[in-house]
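Of the protein chains in this complex, one is absent; all others appear in place.
We just call them A, B, C, D and E in the order they show up, numbering each chain from 1.
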Amino acid sequence: MPLNTSPTPTRYQQGLARLREIDGEAGERVIDSLADIAPDFARYLIEFPFGDIYSRPGLDLRSREIAVVAALTAMGNAAPQLKVHLQAALNVGVTRPEIVEIIMQMAVYAGFPAALNGLAAAREVFAEGDAAG
Amino acid sequence: MPLNTSPTPTRYQQGLARLREIDGEAGERVIDSLADIAPDFARYLIEFPFGDIYSRPGLDLRSREIAVVAALTAMGNAAPQLKVHLQAALNVGVTRPEIVEIIMQMAVYAGFPAALNGLAAAREVFAEGDAAG
Amino acid sequence: MPLNTSPTPTRYQQGLARLREIDGEAGERVIDSLADIAPDFARYLIEFPFGDIYSRPGLDLRSREIAVVAALTAMGNAAPQLKVHLQAALNVGVTRPEIVEIIMQMAVYAGFPAALNGLAAAREVFAEGDAAG
Amino acid sequence: MPLNTSPTPTRYQQGLARLREIDGEAGERVIDSLADIAPDFARYLIEFPFGDIYSRPGLDLRSREIAVVAALTAMGNAAPQLKVHLQAALNVGVTRPEIVEIIMQMAVYAGFPAALNGLAAAREVFAEGDAAG
Amino acid sequence: MPLNTSPTPTRYQQGLARLREIDGEAGERVIDSLADIAPDFARYLIEFPFGDIYSRPGLDLRSREIAVVAALTAMGNAAPQLKVHLQAALNVGVTRPEIVEIIMQMAVYAGFPAALNGLAAAREVFAEGDAAG
Partner (left out) sequence: MPLNTSPTPTRYQQGLARLREIDGEAGERVIDSLADIAPDFARYLIEFPFGDIYSRPGLDLRSREIAVVAALTAMGNAAPQLKVHLQAALNVGVTRPEIVEIIMQMAVYAGFPAALNGLAAAREVFAEGDAAG
């Protein structure tokens, strides 16, 4: 009788699956972009955020992406990552109108400029989605 | 025949009801604290965030509080407001373990110090809840 | 006898007039850019910042724009809004040399990079003004 | 015939006079607090911000303090310095109601928490002023 | 003869050793403080920052702590963590005068308030060191 045909996946394997599920192609592009300059950082990015944090059962992915879109909009200094997570939020079931609500709400906590720049990022991501059909 | 016995509530009335629903006593304390120095700001706080934003139907309160807890944890420079919204998150149905998940996730986006300080705030809020029975 | 020929303007009407007075065409472009993605946010932007805050009599517009240019330079993460308000400051009577003074002073409070990036934004806005004659 | 009875003051002398004029006792306490750990930094603080920047003729002190109160309120991570400059703003002629206007306006650019914490600092400074008679 | 008596240490074991080497008792207190509210986060903190990052051979610990002291001083919103790393810097051989130099330099990049607050934290840490003999 074969043992261990379904071994516990490693953090790396689990993280990579989670990254693909959440971030899709954009996530893979981030990983690829690190290959020349910091391949170990690509590994950490897969293992810690995705293998450890996003693989935890205590909070659904929809709630996790709401949290990330809110945080990156409020911080206002991570435009490329905000765009990746706007797409990720759509990927895990947050709707476009809900995304707009989250960003608008950030005007209260981080000011209107943060919300305006978040909405500009959302417009770009939505347009890319429309163009891709 | 009496008309308009239930007139459309004003932004102020709607905001005040929303504030009480979400923030409870902590929200009223914030409003009271403004009475001497900036009473108009108390009014704006009720009207814009609560009368306008939190009264919008497009996103549930649970998701809104997840967004705020994430943003304030990530920004890391608004401890009193983070505590108010940790309680607000509990008030609208986010559980303690879910709050811990949201804050832990912020380590990925804003660093471990932001998450550690967020967890310290959560510990205080949870303890106050336990003490209040 | 005509009643109400000059009714109290609504927050929206007052805010729109204030926005045009302060931000000019750049303000209208911001409003227009929100039409497709978040038209309600355009309304809030007119009503709260401009209808409520900028319409208050307790501080002159010149002082208000000095405050905004300083804050956005110091925050360093809202370049498009800083440019709108550099033009707004000029519109309400802050001179170019005064703007340069404000930005230079921010080196003390937010560091030389913030001031250098603020000066780069000012150079762009001044050049656009020269090109427009 | 004595020459140079009124020599050009050095940056240090000019800065110290400016610091005393603007920040008063609070400024001297900052300088004193550096004596044991970083006396050279006390000198730089006198020479660059006060000897160089605040001694420039191109912007009046009132406008400079409006700028600083706005920036420190918006940044939200420098409470002790915000308090020093709230007093400095009062020292150079900004009134209490004007200070409240500036801080309230920051809700638009940096969020309501930044404004609330700025108002809390102003309340403390105003109370200290009342206590001192 | 038993093989593998010295097996490759796990990330957790390696991280815990590294944490003790760098942060000493302060690090253990951070870990202990997480036991009730987020024990998994204590594990991540040991595994990723200390087991992964601080265990990499490509940069000496002295340089790593210089980087952290600089970053936390500049960010200005993580006072407890700055104090832990001021002690950590001393633990790995950065001298008190060097720490003062690093913090003073941050005035250039993040403003004088950030440097002043960093120096205040350093004064506390140095005083605790003197008290402990």
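As a working rule, a residue touches a chain if its C-beta (ideal position, glycine included) is under 8 Å from a C-beta of that chain, and two chains touch if they have at least 3 such contacts.
In this text, all values refer to a predicted model and were calculated from it rather than measured experimentally.
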Shown chains that the omitted chain touches within the full complex: A, B, C, D, E
Using the touch definition up top, pick the residue from E:A38, E:A110 or E:V125 that touches the left-out chain. E:A110
Absent-chain contact - pick from E:Q14, E:T73 or E:N117: E:T73
For the chain not shown, which residue from C:V30, C:V68, C:V84 or C:A122 touches it across the whole complex? C:A122
Even though one chain is not shown, chain D touches it at residues 40, 44, 48, 52-53, 56
Mind pulling the chain C residues that touch the left-out chain? 75-77, 100, 103-104, 107, 111-117, 119-120, 122-123, 126
Counting contacts across the full complex, list the positions on chain B that touch the omitted chain. 74, 107-114
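As a working rule, only the chains that are shown with their structure count from here on.
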In contact with chain A and chain B alike are the chains C, D, E
Same interface as A-B shows up in which of C-D, D-E or B-C, over half of contact pairs matched? C-D
Pair joined by the larger number of C-beta contacts - A-C, A-E: A-C
Same or different interface residues for chain A and chain D, judged by whether over half of the residue numbers are used by both? same
Here the gap between chain C and chain E, centre to centre from mean Cα coordinates and rounded to Å, is 42
Multi-partner residues of chain C (each touching 2 or more other chains): 40, 44, 48-49, 53, 56, 72, 74-75, 78, 81, 107-110
If each chain is a dot and touching chains are joined, what shape do you get: line, ring, star, complete or other? complete
